[in-house]
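Have a look at the structure below, then the notes.
In this view, the complex is presented without one of its protein chains, the others remaining in place.
Here is subunit A:
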């Protein structure tokens, strides 16, 4: 198992190199003169030249790449054009709220989603299934900005239980946005768990389990569920990756200081170093989540490990 994990981590190195190169190219792919674009329309020639110097754009291409990679390895992602603050600090400020929100959303989406999926599969075509799938369809169909607004109206304005936005109220500020974010994912997980489990319950080893004298609960939780989780882990992993990038819509609705809003602000101000750093950060997160999902696959299905 460890051998497999180390092999997979080593396999990431070439991928990371390619990604960093593509992101480095980003600034060169902007049509026209990037220094002029960043300096703004009304900038004088001297100001444009200053930007060029500060970004090192006057250097030869290869040298630029080497110094970019050198800085990157030292954790230096440049400075924000808008605020002048180091990009690393800007991102670090926003990472923790986004991470907290993401983890909370995915955890409750997994717990409730799998529970609904299991109940629906076990009581297939009976009322728990219909109720579960109705919940799932609602979760997928309701847009999360709308759900967010309804939640604010109900729990913050009417009942006064949670803050209407921001992240100043500790754990309470995470409840409503994580609910708005997680509802769709919970619904998807419920559907995938259900269909996968329904399939697994038709397998022959389930009959073997019954022939051994196992109870229905032992069969579902001891034998069937682990065999059904691969598609669930795939979906949850993908959604987790997206969430780590911060949700623009939900963060805006709840005025939540996460990465999603930072990205939107940077795009509006053409703050290229910040955009570049965020893209790099998102890519890294996606790669790590993918790795995690692959490792989970090999835990869930020993065949994958040995092949």
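Brief remarks follow.
Rule of thumb we're sticking to: a residue touches a chain if its C-beta (ideal position, glycine included) is under 8 Å from a C-beta of that chain, and two chains touch if they have at least 3 such contacts; residues count from 1.
Keep in mind that, in the parts below, contacts and distances are computed from a predicted model.
Missing chain, UniProt protein name, picked from "Spore germination protein KA", "Peptide/nickel transport system ATP-binding protein", "Sarcosine oxidase subunit delta" or "FecR domain-containing protein": "Peptide/nickel transport system ATP-binding protein".
Summary of contacts with the chain left out: across A:203, A:234, A:255 or A:290, the touching residue is A:203. Within the full complex, the residue among A:14, A:84, A:170 or A:213 touching the omitted chain is A:213.
As for the chain not pictured, it touches subunit A at residues 201-215, 222-223, 226-227, 300-303, 306.
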